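Complex shown without one protein chain; remaining protein chains in place.
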Amino acid sequence: MSAHLPILPILWPLATALVLLLVLRRSVAAQRAFSLVSLLGLVAIEVALLLWLSGGEIAVYRLGNWEAPFGILLMADRLSAIMLLLASITAVATLLFAFGDLDERRERMHFYPLFQFLLLGLNGAFLTGDIFNLFVWYEVTLIATYALLTLGSEARQLRAGLPFLALNLTGSTLFLAAAGLIYGATGTLNMAHLSVLTAAADGASAVVVQVATVLLLVVFCFKAALFPLYFWLPDGYPAPPAAISAFFGGVATKVGVYSMMRVFPLVFPEQRALVGEGLMALGAVSMLVGVWGAVCQTEIRRLLSFHIVSQIGYLAFALGLLTEAGVAAAIFYMIHYTLVKCGLFLVAGVMERMTGQNSVKKIGGLMESAPALAALFFVAGLSLAGLPPWSGFFAKIVVVVAGFQQERYLYTGIAVLTGLFTLFSMMKIWHLSFWGEPAGERRPVPRVMYGAVALLVACSVIFAAVFQPVHAFARQTAAQLLAPDNYVRAVLWEGR
Amino acid sequence: MMSLILATTARGLMPLLLLFSLHLLWRGHHEPGGGFIAGLMTAAALVLQYIAFNAAHVRKCLPVDYRVLIGTGLACSLSTGLMALIYGSAFLEHRFGHFHVLGIGEVELATALAFDIGVYLTVIGVTLLIIATLGDESEAA
Partner (left out) sequence: MELLMAIAIGTLFGAGLYLCLRRRTLQVVLGFALLGHAVNLLILNMGGIRHGQPPLVNPAAAGYADPLVQALILTAIVIGFGVTAFLLVLAYRAYQETGSDEVNSPRDKHP
């Protein structure tokens, strides 16, 4: 069975979605139970995959047994395994939260099957081994994202949906054009095969490859919401119910970052200097612009959405260093930040649910009426700001150290400064909403919503407690990513 | 506003379009054609009925929930892929064989055809769902 393990994370959500759509479509209760059980099964599969691949093996799965580079193939390594598991854990928390948060009307509008389709697209993107299929999985993810974004068809969602869809479609069009150019220049779309061919390209082909690299950089910036292509995010993400926006905020933008990690070191080994400088500069500006945007906001989820932009800036900066320490820092940071960001979005969801307000100015005194929520926010908020002993502290430290090692003092300084502003913006929520005079209503909040937040916060605390082995693993992952030869060998030569 | 000419033409074209779409589906394995094109052709035939008559008429022609149709199509394609796992080969690995069918003669059957039938159903479902959502308020979701 282990030979088929790499394809299971794709087949599992698809099969689940079909059962939900065909067999269980009458009963919401059955859909809930089945979604949760299936998701726990998926987590188990992915843990098995992680254990298998943690030794450094690169699993290659040939669909329909077509030989590489002619057929479609899946490629799983440590990074894929980490991303898969991270997405599923976040999905479990989101699903639990959705049980309490979503109204029955939305649940009946196929929320559960759509959520599985979203997972299907994400898992596909994390596993695919060729550029064109990365595009296809992007589209699967995006179509599910659009549907979830506008689920319930409130006026605000519909209005946010159009620009969101239009801008992402622009990104997809550019991606397709880049794939076409790459195929024209090299005659293949298989990532490992490209690794060999782009390095050998000369003359006109070399120029085309360079153009395609820049196009892909633009596309991934779009998907990851990096400056200056972030503006679709703060309008789009706060529009749907909290459970949905939490999953978007935690996981969906990470697909862009994952693609950068996967594609640039492997597919364009010769273009590293160009990509690295670009990513670092864009990352530094994103950090500042995002956090300044957040400081000005009062609507909680909009504020958190701006923080996504600044946090993606950290990831891009660390990744742009393109050293083992830098990429490891980016991976390490991504794990911390996915858990914490999704957790904060869920905290915001509980606050909105409890008070019926979505602005920090109209909420007050939650400390007394909801001490448990205050404690959860305290941990997650300080973690995002990077204060010890929470997970963000360790994540920021490794990024800063990696920056200093490469003597990038300006960018590293910006990273530290951004941490300060982040702290300020978290303090703002704390001061206005948790301290002060009680303001806003107090409505009962289902227990399961608290449980979902607690799950994510607990994960981030555990992450901080075992940061050393996790960081060591992130370093191994980075070393694997930066050595394209291993992938070439695994895909093109082994298993023939 | 029902046009007599359009209604008569649509009625006459319906069987022709359906037959041609099935022909495309069948020849898709070796020659240009396939599930996607065939599905679009069938959907186009039904959309023509929609233009010539009304939504209720299309519902009568195809009295199933389009979402179920999409799900069934996907399930059909997925299970074709999964069959290969049972035989111990890779997901989506195809098999084919030649069979003797009484009265027709030697026929080549491939699992790709079952996959294409799934695609065919999905495409019909998706297209009709879109048209219904755009055209008929009660379907909107």
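Here the chain labels run A and B in written order, and each chain numbers its own residues starting at 1.
Keep this in mind: contacts are C-beta pairs under 8 Å (C-beta built on N, C-alpha and C of every residue); 3 or more make two chains touch, one makes a residue touch a chain.
Bear in mind the structure is a predicted one, so any value in this text is a computation, not a measurement.
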| item | value |
| --- | --- |
| From A:W12, A:F99, A:Y146 or A:F220, residue that would touch the chain that is not displayed | A:Y146 |
| Touch with the omitted chain, as defined above, among A:L5, A:V28, A:V47 or A:L176 | A:L176 |
| Contact set of chain B toward the excluded chain (per top definition) | 31, 36, 126, 130, 133-134, 140 |
| Touch list for chain A against the chain that is not drawn | 132, 136, 139, 142-143, 146-147, 150, 153, 155-156, 158-159, 161-163, 165-166, 169-170, 172-173, 176-177, 179-181, 183-184, 298-299, 358-359 |
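To be clear about the criterion, only the chains that are shown with their structure count from here on.
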| item | value |
| --- | --- |
| Chain A and chain B, separation of their C-alpha mean positions in angstrom | 36 |
| Footprint of chain A on chain B - complex, ascending | 67-68, 70-72, 74-75, 78, 81-82, 84-85, 89-94, 140-141 |
| Partner chain B, residues of chain A touching it in the complex | 4, 7, 11, 14-15, 18, 21-22, 25, 61-65, 109-110, 153 |
